[in-house]
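Apart from one protein chain that is not included, each protein chain of the complex appears where it belongs.
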Amino acid sequence: MRAQARIGFILLLMPLILWLGLLIIIPHIDMFLISIRERISFGVYETSLTHYQKALTEPLYLRTFWRTAVMSVLATVITLLIAFPVAYYIAKMARGRLQQVLFLLCLIPFYVSELVRTFGWMILLRETGIISHLLQWAGLADQPVEMLYNDAAMMVGLVYTSMLFMVVPLVTTLESLDDSVVEAGYDLGGTGLSVLREIIIPHAMPGIVSGCIVVFMLSLGNYLTPTMLGGKDSLWFTEMIYNQFIVRSNWELGAAFGFMLLVLSSVIVWGMLRLTGRTLQETLG
Amino acid sequence: DTLRLLTWGGYAPDDVIELFEEQTGHTVEVTKSNNEEMIAKLRATGGGGFDLAQPSQDRIMGPQMEFGIYKPIDVSKLDQDLFIPSMLDATMANTTVNGDVYGVPHVWGTSGLVMNTAEAGDIVKDYTDLCDPAVAGKVSYRLKRPTLIGFAFSMGEDPFAAYDDEAKYTEIMEKVEAKLIECKANVKTYWGGGDELMNLVRSGEVTASMAWDTGGWKLNDDNSDITFVAPASGALGWIDTFVLPAKGQADDVAYEWINFVMQPEIAAKITAAAGNFTASAGADEFAEDALKAKYQASFPQEAIDNIKWYPPVPAGLEIIEGDVLDRVQAAN
Amino acid sequence: MAPDLECVDLVKKFGDTTAVDNVSFSVPPGSFFSILGPSGCGKTTIMRMIAGFLDPTSGDIRIKGNSVLNTPPNKRPVNMVFQHLALFPMMTIAENIGYGLRRKKMPQAQIARKVDEALDRIGLPGIGRRKVNELSGGQKQRVAIARCMVLEPDVLLLDEPLGALDLKLREHMKVELKALQAAFDTTFVYITHDQSEALVMSDQIAVMNAGRFEQVGNGQDLYYRPDTPFVAGFIGDANRWTGRIERAEGKALQLRTSTGLAIRATATDALAEGDIAELFVRPEAIRLAGNSGDLGDFENRLQGTVTSILFNGAASRVLVQDEAGETLEVTLPQSGEFSSLQRGDRVHIGWGAAQASCFKGAA
Amino acid sequence: MAPDLECVDLVKKFGDTTAVDNVSFSVPPGSFFSILGPSGCGKTTIMRMIAGFLDPTSGDIRIKGNSVLNTPPNKRPVNMVFQHLALFPMMTIAENIGYGLRRKKMPQAQIARKVDEALDRIGLPGIGRRKVNELSGGQKQRVAIARCMVLEPDVLLLDEPLGALDLKLREHMKVELKALQAAFDTTFVYITHDQSEALVMSDQIAVMNAGRFEQVGNGQDLYYRPDTPFVAGFIGDANRWTGRIERAEGKALQLRTSTGLAIRATATDALAEGDIAELFVRPEAIRLAGNSGDLGDFENRLQGTVTSILFNGAASRVLVQDEAGETLEVTLPQSGEFSSLQRGDRVHIGWGAAQASCFKGAA
Partner (left out) sequence: MIPTIPRSRSFRLIYGTYVLLFFLYLVLPLAVVATFAFNNSQFPSLPWEGFTWNWFFGEERPQIGVFHERGILRAVGTSAFVALCVATLSVCVGTTNAFLFNRYEFRGKGLLYVLMLLPLVIPGIVLGISVLVFSSTLANGLWDLAQIDLQFLRPGLLLVILGQFSFITTIATLVISARLQKFDRTLEEAALNLGATQLVAVRTVTLPFLAPALIGAIVVAFLMSFENFNTTLMLVGSDAPLTIAMFDRLKEGSTPLLNAVSLLLMLGSSLLALGLILFQRGR
């Protein structure tokens, strides 16, 4: 029986090790090795940090790096602010059928690829698009208005794309908030605001954290939305990685960028977890 | 067999593929791309994944020397009579590395200005005119090397002459960089693909742009105000080629394809789809008269003479250009 | 003195169903008032109306004489201990207890003092820093009460607060709750479906069924003098028959069951010959005897066979099957007199007519 | 006849903790054997060893005389009813009951017949097509037993099978389970921490504490003749004192508590003067009286004040505080004689020395 358990254990461990080892850990180590490799001439390489140096000194890269980080945080915050009241409505105000229907409605965009969602926004926002036409028709504009190709458009897209990943964890945690706890808050003299601050938000914290982490990750790693909706200044770090790999064929620098993005996301995720005293397991698992 | 073709949009129209498949029993899978991506893809695959690719002739020598992603072409397997001799010779010469030939010509054309002459015709005569405040927010170009070259010429420099002089080339590029940064505010968006630009111009969102000739001619059908104009400093001439990726697996089919599409009637169909003329000898006969007319309208004789043909890009230049492009993109 | 809480003709309808059907009662200051009834009878509905989470369809609720119908829940001078306590899991014990005081904008220091006092009162000094989930069920219970009591409400409402506890703890908390009420000297309105909780703790008990109050009284009243068959059946165990009245002389009745058994009983409702009636006899009202002579003074005497002995210490019973085939539950006397009784033994049993309550039955 | 189940010197250690400590017992065929003990005392551990889910650290388990230590769980001739029943929710009732038969590769038709028979036996004919969650708690209970019984095991193990049911249903199922055992005529080994379950149903009860068996016997033995203070305290309620023996004459003892009270008692263990001892008196063994004369034949007599009346119908008690300040729990006689008792009344109480069991205490 012992031996059997042991064999079972090894059989179950193998796929995990192969998967994590061959597809996650070793590739990332290899990526790191490539990123610290400098090409001296045809086929001659040397270990050096020159790519990181370049990444950290070249204003474009640095700026894009921070811009991406800041905008992703911003997108996360906006998503949270928009999603919270809605999630609350679904979890606590709506009842029965309405609740189910609203929740399913929230999932709809998820069932459509990001490309289609972005495409939809392009049709809406472009100079010859629906909104521009509507504004003109309503007399609010006397000529076509371009709403595409700027940071605001990009933000709209990012927030839209991530909305579901914020709403779902929020609804789940808020649903687990016992109505009677809220009632107790009022019963003991609380007002709407104090109940929100002292009871609802602390309770929703796990959902807020996991929603924020996922949304942040999605924004940071997004490629489609910034490239399609963003303007000539709306550079995104993933674009730089793509450019280095595909346009410039500079894998070494691209790998360094990739690694920087990885570090950035890890640091911010770790920071969020630290700030709220939660573990990755609780948050994602 | 399957021919995996890595090419530009329009170079392998469906009707041509159908004909080819009917006649030979092979199937053709097309991946649309551009020069940079073609090279990057082939580099990533070590020259595999595709059986035939079509980068421009100036982009063959450098990557081949560095990455070895192509394999030599056995010109004897081609029906050389189908090619315009001068173009074949020039391309072969530009794509020879260590005595092996790597490319043969397919489609050629120019880059210049596509514009709505009614709205921007009086203002935009050369690339630098795209920066005129009168067309602010209504112009577009690519953030790619042809733009750098074009601006350099229209600023009175000769970048091709400086190809072998890195210092000189850098100097030219710095000037271009300054100009492009200054011009940035004027640009609506940097376009990426040919059809993207066509949509921008057709919808009126853009009135003038640096672009390939064919785009202007196509739009001319819808709106006679829109057309291609050779810039005062001269259009840039390019030739897209056929190359065999180093680890292609269907060379014979690739040769068959080349021989097939270079037949004048077929080449004419490609011209109709892509909008550009081919290196096929005698295809002119089959080309639509309308297109020829547009070509002639855009290219008076002196403009033809003024076309600047791309010489092969030496290694190293693209790094300089890449940095310039990055800085332009970064500028506010 | 005005009653602390008074409900007048309270009605609550949910669509077609009437959850609370014209209920009136008043709770004098400082008393422990229980509402006892089976699940779904409307107990929680009453309580939620008092607390302000539901609007009555009609009727009035007065606290210390003033109607509170237009007062929002956070302004009512009543507090509620919820069934699952509803302690705030995101706060410490001290924060929980201080919550209501913070809402009143009491100064920090005073809050801290009041919280400490309350913790002392409930016998849990020094646990203020702990988290809710670090307490046992009984401790949570007490914290929930303290959280309300620091606000010094006129009335404390408790909705089955022991429901979630296990058996032993529930037994213990019954006694404890009563003591806490004495300590805080507040009016308690207590909901439960467990008769023993209501009996042990309350000054007054309202037995509720299907939205209506069946009887209001103290434990003895309900146990010994039930007004309705529902109360007689719901409170305490009972042997139960349905039958037709054969003879009625004032309060003295004789009833014949469908199996042919004749039982002498005492009327609770007005009953006449021929009426259908329900009859209740508690197991402990039935006396066991070896021979029928020992049962001389009982109006009802039967002979039967022991079919089962349910030994359970002080609460042991036997099941006796009479000649008509009916099984009666009979309490074994604590004297140990019948401790050698065996399955299959023949026994005599008897009970007085006064111990057999008889109610008008459904036809 | 060999016992159906025999455990010999069974020991189970988990690391440092000894969950089961040298337990031996044997269960005769056809009997209902209960293991009763507080939570965590090792009951489930014994059962899981018998079922084969745990290997004993030492000792032997024999079924019908044969050791089963090397038999894997799916080959042992015992079946188990799990605490939460462990019915397979993805199967119908019939599929559940037929599960073990399918594992034996019995032909379909025969399985169907056996399942129908079993459903008849448990009084639920025709419910084979239903899903598990369409049954009530008590019905599930019976299905879980039937699922084991179709396999005709030598021994049926039941691990607190009533634990998940609500109070009323639990009362009912106690009687039912006993009847089912009679119907199937199989040996039952039953685990519980609820004394009343064990007392009502079992032929033999083993009282377990901290991994050891304290006493094995029938209900009366345990209730009236506890061997150890643990058994005396665990089974039934009791007033409890610790004190020092003042006088010891054979079985007759006198003990003085720390508050100075002298109590006459009967020795259960061998006790000498000066020993520390624990003393137990059941609430129903204490007689209430208006004057001390009525308590003439009791060796222990006290006077006290009623501090609380815990009215609970037939199980009513009063708390009496004696002069030394100790509170005693006293059962109210069912006669109704003291029904007018009030808080604060002075009463006399008394009990016989024979009713006071005395055990050697911890020093």
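So that you can tell them apart, the chains are marked A, B, C and D in the order they are listed, and the count of residues begins at 1 in each.
Criterion: a contact is a pair of C-beta atoms (placed from the backbone, for glycine too) under 8 Å apart; a residue touches a chain by one contact, two chains touch by 3 or more.
Quantities reported herein were computed from a predicted structural model and do not represent experimental measurements.
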For this session: Going by the touch rule at the top, give the shown chains the omitted chain contacts.
Result: A, B, C, D
Seminar exercise, completed: The listed residue (D:L151, D:L261 or D:A314) that touches the chain absent from the view is D:L151
Problem set entry | Among D:N79, D:Q254 or D:S316, the residue in touch with the chain that has been omitted | D:N79
Seminar exercise, completed: Out of A:T57, A:Q143 or A:Q281, the sole contact with the unshown chain comes from A:Q281
Exercise. Which positions on subunit A touch the chain that was left off?
Worked result: 4, 9, 11-13, 15-16, 19-20, 23-28, 30-31, 34, 82, 85-86, 88-89, 92-93, 95, 102, 104-109, 111-117, 119-124, 126, 128-130, 133, 160, 163, 179, 182-183, 186, 192, 195-196, 200, 213-214, 217, 220-224, 228, 238, 241-242, 245, 251, 254-255, 258-259, 261-262, 265-266, 269, 280-281, 284-285
For this session: Over the whole complex, note the residues of subunit C touching the chain we left out.
Result: 48, 52-55, 72-73
Problem set entry | Footprint left on subunit D by the chain that the document does not show | 51-53, 72-75, 78-80, 82-84, 86-91, 99-100, 103-104, 147-148, 151
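Heads up, the rule we're going with is that only the chains that are shown with their structure count from here on.
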Seminar exercise, completed: Chain centres from averaged Cα atoms put subunit B and subunit D apart, in whole Å, by 92
For this session: Please compute the C-alpha centroid of subunit A, do the same for subunit D, then give the distance between them in whole Å.
Result: 58
Seminar exercise, completed: Multi-chain contacts in subunit A, i.e. residues touching at least two other chains, fall at none
Exercise. What graph shape do the protein chains here make by touch: line, ring, star, complete or other?
Worked result: line
For this session: Could you list each pair of chains that touch one another?
Result: A-B, A-C, C-D
For this session: Report the residues of subunit B in contact with subunit A in the complex, numbered from low to high.
Result: 36-37, 39-41, 43-44, 63, 65-67, 137, 184, 187-190, 203-205, 318, 322, 326-327, 329-330, 332
Exercise. For subunit D, which residues count as touching subunit C in their complex?
Worked result: 167, 174-175, 178, 194-196, 199-200, 219-220, 223-224, 235-237, 282-284, 308, 310-315, 331, 334, 336, 339
Seminar exercise, completed: In the complex, the residues of subunit A that touch subunit B are 42, 58-61, 63-64, 126-128, 144, 146, 148-149, 231-233, 235, 245-250
